[in-house]
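Removed: one protein chain of the complex. Kept in place: all other protein chains.
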Amino acid sequence: MSTFGELFRVTTYGESHCKGVGCIIDGCPPGLPLTEDDVQPQLSRRRPGQSALTTPRDEKDRVTIMSGIEFGTTLGTPIGMTVPNQDQRPHDYSETDLYPRPSHADWTYLKKYGVKASSGGGRASARETIGRVAAGAVAEKYLKIVAGVEIVAFVSSVGKVELPYLEALEDGQPIGKDFSNFLDHLTREQVDADVTRCPDPATSERMKERIMQAKEANDSVGGSVTCIIRNCPIGLGEPCFDKFEATLAHAMLSIPATKGFEIGSGFGGTKIPGHLHNDAFYRKADGSLGTVTNHSGGIQGGITNGEHIYFRVAFKPPATISQAQQTVTYDGESGTLAARGRHDPCVVPRAVPIVEAMAALVVMDQFLIQQSRQASATLLAPLHTPHHVLQAKPQPTV
Amino acid sequence: MSTFGELFRVTTYGESHCKGVGCIIDGCPPGLPLTEDDVQPQLSRRRPGQSALTTPRDEKDRVTIMSGIEFGTTLGTPIGMTVPNQDQRPHDYSETDLYPRPSHADWTYLKKYGVKASSGGGRASARETIGRVAAGAVAEKYLKIVAGVEIVAFVSSVGKVELPYLEALEDGQPIGKDFSNFLDHLTREQVDADVTRCPDPATSERMKERIMQAKEANDSVGGSVTCIIRNCPIGLGEPCFDKFEATLAHAMLSIPATKGFEIGSGFGGTKIPGHLHNDAFYRKADGSLGTVTNHSGGIQGGITNGEHIYFRVAFKPPATISQAQQTVTYDGESGTLAARGRHDPCVVPRAVPIVEAMAALVVMDQFLIQQSRQASATLLAPLHTPHHVLQAKPQPTV
Amino acid sequence: MSTFGELFRVTTYGESHCKGVGCIIDGCPPGLPLTEDDVQPQLSRRRPGQSALTTPRDEKDRVTIMSGIEFGTTLGTPIGMTVPNQDQRPHDYSETDLYPRPSHADWTYLKKYGVKASSGGGRASARETIGRVAAGAVAEKYLKIVAGVEIVAFVSSVGKVELPYLEALEDGQPIGKDFSNFLDHLTREQVDADVTRCPDPATSERMKERIMQAKEANDSVGGSVTCIIRNCPIGLGEPCFDKFEATLAHAMLSIPATKGFEIGSGFGGTKIPGHLHNDAFYRKADGSLGTVTNHSGGIQGGITNGEHIYFRVAFKPPATISQAQQTVTYDGESGTLAARGRHDPCVVPRAVPIVEAMAALVVMDQFLIQQSRQASATLLAPLHTPHHVLQAKPQPTV
Partner (left out) sequence: MSTFGELFRVTTYGESHCKGVGCIIDGCPPGLPLTEDDVQPQLSRRRPGQSALTTPRDEKDRVTIMSGIEFGTTLGTPIGMTVPNQDQRPHDYSETDLYPRPSHADWTYLKKYGVKASSGGGRASARETIGRVAAGAVAEKYLKIVAGVEIVAFVSSVGKVELPYLEALEDGQPIGKDFSNFLDHLTREQVDADVTRCPDPATSERMKERIMQAKEANDSVGGSVTCIIRNCPIGLGEPCFDKFEATLAHAMLSIPATKGFEIGSGFGGTKIPGHLHNDAFYRKADGSLGTVTNHSGGIQGGITNGEHIYFRVAFKPPATISQAQQTVTYDGESGTLAARGRHDPCVVPRAVPIVEAMAALVVMDQFLIQQSRQASATLLAPLHTPHHVLQAKPQPTV
């Protein structure tokens, strides 16, 4: 349904051509400084029309916070947010509407609901993600303040053009110096330095060529987004079903056009022998434990271990293409679905803030749950029996 | 937490060395013929000790249905199921317990909970999956009866040994004849014909070699499991957050040792141009629409479209290996964690019924939800306005 | 939190002085004719300023449907609704703000959240109920169309002035002719015929006197609202925890200022001997079973039985009174909280549409769940064993 999270609960609404889109955040901690200015930047990064590589529509996407704040501070009550749609007219019937668009949601929405929005993608449109991005910005602000959490996503592949480290990882090679450097230091500013949102200049040049090639061919091209979460508190994740990576996978696969998710070593890790894949422990300067390698991607047993979390999300090539397609109508009549207008040949650059937002929602919700786990355990006396020699107080999560 | 699903809700309990493991299924439809004999086969397929390739422990794993049935039929009330543990003794303290095992859950459980089970994996042990498999068997029986749903998983890779089609798909090639044949016809009997649970004899031979090599090296090896769902009703999935593939990803990444999930064309699909990736529609013999290709993997817009669903799950090499490892103790002292006993060098064959079970839980829960969507919409009058010319009654899901 | 329901899920937002209040309905069946005109009437019935008996503020409370409908029909996607606040200015600090108002939420909100809205009741204000009433109107429209459900609430007591039947019921007497007549025939028009919303003219006169007495004394007075649900389908309710009356009680006690709930014979029923309290069955004209008496209030074993559902909700006297009160400041200093302005001495007439709305949300959600239970059971073969001789197909709920 349209709600995500247990204690930090986000509910979204809105289709492509209704009056507006938005969300309600329920469970945001009180006392957080918050204004529209905290939310707008990620909405603007998500907005189409940012470069020659993307669709030229200019949706303004100005957010209004309806409730839940006073004098620039959250009250702990639900935060309603709304963004008006620029084009609110449902669409008149036309010839092309006889065809369910291939690999779109037209046909399945009609089958599921018995009715579908007359224009664009309706609820399956990418406009639906505005509510997510707005909510993610609030979560990020909180996490940044209380735990220094940093979430940075970037484009790691476009079609067959991949960042070099990615090819190695897919083949089960260890993480190299370049990717380690990204894990430790990459910033959103560096990511935004290029329109592709790929932080490696040589690769981003090749990506641009690949995207322009798709554009000129009236075709589209997919890709993948890698995301890094730094300073995620230890202990997040709720086994056995709501393991951290399970809720993360849920979040990512709920983004339109996604086809895959991998955490840490991922599919490539299946090719690494166990004795190399295991992440041995070492003692860190502050006395706590870290892992020498990080094939686990910051999660062990479904619980965050304090190392960098990293994961990758696959996006299929956009289904809307500017060329005619042989297919059939809703009634099964063969025909040609004519091309309409010009479309975004590659959406992965715009997917970057959406991936970040969903990651923030997962961390935030799991963080709030773990705050309860930790506090409620700490209220009990420490354990002393010899059988629990290894026990310790729960780790403060910040 | 330990509950999965909304209307078909499964809650599991149990660690490796407690009195028993099991589950409660809440929301199973009444009137389903059900006895322990329906549940036992998948538990036995999950059981260790089935071949020379796996660990020789012989856990009996006999299930008892405690409640929810009478005279062999479900009552619609919660179904309690329990499987006793053979070894119920929590373990005595030993030297090796000073070390958190690398890439295990020891350290993160201790950090999260402040205490951990003294023996084995505790709740992070694979014994936890018994409850899932038992519940999945009930879901499967229902789905088979009312909709002819078939769920068949198999091992598609072990280390770098892959089914030939898989290599092609990873590179973005279209589905070939071999995989198409699997999609249409593969059975569990064919899968079980070889101990590797890989249905291609040439590949399974190479897999066996790879596993024996790991065993002899006191090492472990990972792999992947591909799963096919046939005859899944149209219209399942609850956008925007509970898209079918999102809940499926959640389910799969909640299985111990998983690192990745991909649906349909998956990561390979990011490399296919849009005009080839799009699944054009055609009219089927019964007048309904199908897709010519199936890069979507049976799901569009987060909703099942009636085509075969297929997905793949990555499993890391088991963290327990029969060789010593350099690491540190809980207190940060460097040392060597000695090897203990002999362990399963490769778990993917045993993961097959677990993947099937979780897939069944997802289909079942989404099916029950869609029964409500469909029935409640059908009670309303059909739509007649010209603007909804494309509308139809919701598709009966069976 | 701020979400109610499982399949028909309502999430509300808004405080007394933010930009607006509203809700998102997730899970509304597609194909329902719906415009703002369906929602406005109940909002207007809830609105203050309707008579000399209530507060003279005139809040316009015009609702806008932001999403989820097209050409006047629901799409099955989330329905966002918003109502602007007339007075959006958080309030300037004043002397009276030093005091937590007795029996208000000021002190507990501050203790729970560490911050509270500067003006009025904030989230604890009755304005919060606007989202509920808007959502309830949508549920009601659906239920009316598909099952002829009728929900009619009325004021049954103000202070010690009670409808005659109520006094009898409190003492454990059987339902008399007058109340039976209400159960069968009472309409909202009849309820609205008097400003008290008490449908018995003699009693309503006495109620008006009681309210005017409170008004003149700068005091307030409580009361109770009785609600009738007719034509509720059989089989709604989800034992053991989500029995129909349990979710109904949850819904009612979530309304501000409520202190009690009773279903059917309620507290008075504890005084009736079992052999008189039991509702014997009889055969109805259509061959199905009804009950001769209805102490059960339409629910047995937590499941609706097709008889009229009736229940009563207690509302305390409003905490805001127009007289000075001896109390202490937040810091514990004794003093007098001065009276401010004129206030509504009795809120039960305005509570009527709120009770109806929450009742509609309960019926709607349980109806959607039961649609799934029924449909999924019906797909299985009928039972034939002699042990189940009494079994039947689940009753179609409409």
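First chain written, first letter: the chains are A, B and C, and each begins at residue 1.
Operating definition for what follows: a contact is a pair of C-beta atoms (placed from the backbone, for glycine too) under 8 Å apart; a residue touches a chain by one contact, two chains touch by 3 or more.
Every value quoted in this text rests on a predicted model; they were computed, and no experiment measured them.
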Quiz item: Quick one: which shown chains sit in contact with the chain that's not drawn?
Solution: A, B, C
Practice problem: Quick one: say which of C:124, C:139 or C:152 touches the chain that got left out. | Solution: C:124
Quiz prompt | Interface residues of chain A (partner: the chain not displayed) | solution = 6-7, 29-32, 70-71, 73, 76, 142, 145-147, 367-369, 371-377, 379-383, 385, 387-388, 391, 394, 398
Exercise. Tell me where the left-out chain touches chain B, residue by residue.
Key: 1-3, 9, 11-15, 17-22, 24, 26-27, 30-31, 64-71, 73, 75-80, 82, 90, 112-118, 122-123
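Here is the rule we go by: only the chains that are shown with their structure count from here on.
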Practice problem: Find the chain most remote from chain C, comparing centres computed as mean CA coordinates. | Solution: B
Practice problem: Taking all protein C-alpha atoms shown, work out their mean, then name the chain whose own C-alpha mean is nearest to it. | Solution: A
Quiz prompt | Angle (degrees, nearest 5) of the CA superposition of chain B onto chain C | solution = 180
Exercise. Take the average of all CA coordinates in chain A, do the same for chain B, and state the distance between these two points in whole angstrom.
Key: 24
Quiz item: So, what's the distance in Å between the C-alpha centres of chain C and chain B?
Solution: 44
Quiz item: Do you know which chain C residues sit against two or more other chains?
Solution: 30-31, 70-71, 73, 76
